[in-house]
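As you look at this complex, bear in mind that one protein chain is not there, while each of the others sits in place.
Labels run A and B following the written order; every chain starts at residue 1.
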């Protein structure tokens, strides 16, 4: 089973659409309310980053399986400026909203698995997944 | 922990500043930031009045030396005025009085050049 769907992020309203899609998929997989809220918060954060720093991009949501476990994979991709220092942005307290638990370290905490690929001047792709346990 | 820094452009390329309070390790960063706001154009003249400075330690001295260096780099001129005898002594001891334009308060203008 490999269901996929996506939302283009162009305006701030698209962040809500991406959340809605993520929540529907999370419910469909069988995640409880708390995990649904965690996944949508992660999606919010990723979509907001696209909106703020890249201008436009895409949030893609896939249902996945890992052995017996079902889960959700979120892929945020953009063709924006890329991230110069990945280690820095992954550091706690670095983001401008430092101390508020936001930013990419927050996404990493909310999800089980987190990958980031970025090329300066070409764009960034972030994949984050969570399994239903 | 109190310091006041008021900067005023009184003419083209002429800036006057009035500094008051205590300049120590806690307040020196505030002074440094304020002075960094000065746009250092060619031939700028910066006159800083320290008449209301009640205390200054070596950290404060560091701020003025740093600022002096950047003013000189811009072909400008920095002048410190209204120094109390205590402040003046700091600039004397450190030898800075030899390279900077420093004026003590009126009652103590005579600069002791004897060795």
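As a convention for this text, a contact is a pair of C-beta atoms (placed from the backbone, for glycine too) under 8 Å apart; a residue touches a chain by one contact, two chains touch by 3 or more.
FYI, contacts and distances are computed from a predicted model.
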{"item": "Options \"Anion-transporting ArsA/GET3 family ATPase\", \"Sigma-B regulation protein RsbU (Phosphoserine phosphatase)\", \"Sugar ABC transporter ATP-binding protein\" or \"Cytochrome c oxidase subunit 4B\": UniProt name of the undisplayed chain", "value": "\"Sigma-B regulation protein RsbU (Phosphoserine phosphatase)\""}
{"item": "Among shown chains, those touching the left-out chain", "value": "A, B"}
{"item": "Positions on subunit B contacted by the hidden chain, ascending", "value": "24-25, 32, 55, 57-59, 61-63, 65-66, 69-70, 86, 93-96, 98-99, 115"}
{"item": "Residues of subunit A in contact with the chain not shown", "value": "32-34, 37-38, 40-41, 92-93, 99-102, 105-106, 109-110"}
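Quick note on the criterion: only the chains that are shown with their structure count from here on.
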{"item": "Gap in Å, rounded to a whole number, between the CA centres of subunit B and subunit A", "value": "53"}
